[in-house]
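The following block contains the structure, expressed as structure tokens.
Every protein chain of the complex appears in place save one, which is left out.
A and B are the chain letters, set down in written order, and residue numbers restart from 1 in every chain.
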Amino acid sequence: MTRISAEFRHAMHWAHSWLGVVLGIIMFAVFWMGTLTIFAPEIDQWMIPETRIVHQERDISYDRLLAELPPEARASAYINFVVPTERHPAIGFFYQGADGTFHDSALDPATGQPLEMTDSLAASGFFYPFHLSLMIEWQNLGNWIVGLAALAMLILLVSGLFIHRKIIAEFFVFRPHRKARRATLDLHNLSSLIGLPFYFLMPLSGLLIFAFLYLPWGIGEAFDGDMDAAYAEMSGDYAAPERSGRPAPLASVDAMKREAEALWSAEEGVPVKTNLVRVLNHGDETAVVYFRNTFPEDRVVLSEYVAVFDGASGRLIRNFSLPPLGEASAWIQGAHFVQFGHWPLRWLYFFGGLGGCVMIATGMLFWLRSRESKLANTSLGYRVVEALTIGGVSGIVLATAAFLVANRLLPSDAALAGIDRAGLEVRVFWLMWLGTFLHAAVLRERAWGQQCWAIAVSGMAAVILNAATTPHHIIAALSGGHWAVAITDIVLIAGAGLALWAGLRLAQNAEPRSSDLKALPAE
Amino acid sequence: MAGAIQQNGPGRIAWRLLAAFGGGYALVSGFVAMMGQVLPLIGVARGEAVALALMLALFIYVPVCLMMFATPRPWRDGLAVLATAAALILLARAI
Partner (left out) sequence: MSMVLLIAAGLAGLGGCLALALSQHRHWQAAMRSSSLPPRWARRLGWSLIAASLGLLIMRDGASFAMLFWPLLIGAGALVTAGLLSWKPTLLSPLSKWCTGRR
């Protein structure tokens, strides 16, 4: 590193500071929501109590489910069942109605009957889309902003390595007793270095997952502009033909499923199960049945196998498996989705995600502390960054807690001014988040401690409300095998505890401003 | 160092950003398109060629951005990025 010229290091420092301060809050939001998404199925069960089913291995007859389809689904172009698993114990049921609208619900795995679900977007419907697109749907603008943040994170990681002069010598160094500015930088460097491979892999894999969105022209050129062909060749997608209008009964989907899984298992050498059971053009002679092993439990590689059958005859039309480079790409993408059955790794991802949040937050805090001493802390730029940092860090955590509390408090038939219950929960999140920015703009440094207290209170409130409004309080959940609810409650309690400790530390450390104006030791 | 980024005026900085993010994007698009056309000529399947190019793309995009921030000659280097992007795109279209 001593071979790097001073100009190069200064340029890296400039880029690191600017990209960090402009995109820091977006990166924090994406990392925070991503960390929550790791446990999206668990949080879903917590927020939609009707889906708190203890999973049992059972043979589900999709032929029976298809025989009991609701009337508007009988001539549907698109019907999709998601096979239940340990983490998703209800059968996912998604179909396009005759009028073109989509219907998303869950079926009881024991009876096949639809579950009456609390109207909530929950984690899969809110935290996960927030993570990919900041809930900005218009023209995929949100996806592009997140993509830019991902690219920026990669640039920040590499530029950070060039700036840090004593990576090896100070790898394990953390001096929490020194002045705030030194301790913040130490923590920023430490959190960045110990998780570096993970922080590099996440944006890289995230961008790769959406490659078709981000680089459509480049991909299209190889396929003469035919994106359907690109999807078909690279991921096994199958575009169903137009309905002919001539009805025909569907052959046994269960038999087709057994054949698909037998083919895949023979090819792989170990049992391979499908995750999706999809029927296209149901009720028509052009019906097609499609199986995909989207999220295998036993490996990192995603979605290697697709089998497509002719609906009326039950004949195999296409058996797709990923070629080698596609498999490598699917490994990288699978490393991002972390849907495989490896609990120690899942927990490490969770703490890694939190570490990434610490890295981003301490980076922004360091930016603030470096400029504080130059008496610039009254300038507009400083105050904007300060308010954004506080609102963007403790604020978004508080908004998340408020979202969970609202989920437990809102009655099941809640609606206001045309907004449904799920929409009301989301509005609570946005309003609370906006409030934290205003709170931070007015109260400045004191807002940190107050928001930490609020997080502690809301976190505990969520746990208490779960005990009050559902039969699965933490003891019942643990003894009844409802691990999802138990994990969520435990993490909420731990988070509340951490927020409480942080609030106490911040209250203790409140120093008068004059002490920061003294000359700071040279780094 | 008149060329160093800290001393650049807004115009130079805007150019650096444009060439880095915009030029880099064009260059990477061109790279993916080019790989998708060239590798099949030597027997690699189209889907595989594109998959490889996509996995490599960020290892080109990130260094291009870093270079555009660090270079003491932003006008020259930015034009080089755009010229390379154009060349790759034209090559891909020609095949």
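We take it that contacts are C-beta pairs under 8 Å (C-beta built on N, C-alpha and C of every residue); 3 or more make two chains touch, one makes a residue touch a chain.
Keep in mind it's a predicted model, so treat the numbers as computed, not measured.
Engineer: With touch defined as in the header, list the contact partners of the absent chain among those displayed.
Structural biologist: Per the touch rule above, the missing chain touches A.
Engineer: Which residue from A:G283, A:G352, A:G459 or A:G503 sits in contact with the chain not drawn here?
Structural biologist: A:G352
Engineer: Where the complex has a chain not shown, which of A:A335, A:M432 or A:C452 is the residue touching it?
Structural biologist: Here the residue in touch with the unshown chain is A:A335.
Engineer: Please output the residues of chain A touching the missing chain, sorted low to high.
Structural biologist: Where chain A meets the chain not shown: residues 169, 171-176, 190, 193-195, 197-198, 201, 299-301, 331, 335, 340, 342, 344-345, 348-349, 351-352, 355.
The rule is simple: only the chains that are shown with their structure count from here on.
Engineer: CA centre of chain A versus CA centre of chain B: separation in Å?
Structural biologist: About 30 Å separates the centre of chain A from that of chain B.
Engineer: Can you list the chain A residues touching chain B in their complex?
Structural biologist: Touching chain B: residues 7-8, 10-12, 14-15, 148, 151, 154-155, 158-159, 204, 207-208, 211, 215, 217-219, 221-223, 230, 233-234, 323-326, 328-329, 332 of chain A.
Engineer: Of all residues in chain B, which touch chain A in the complex?
Structural biologist: Against chain A, chain B makes touches at 1, 4-6, 21, 28-33, 35-37, 40, 45-55, 57-58, 61-62, 65-66, 69-70, 72, 92-93.
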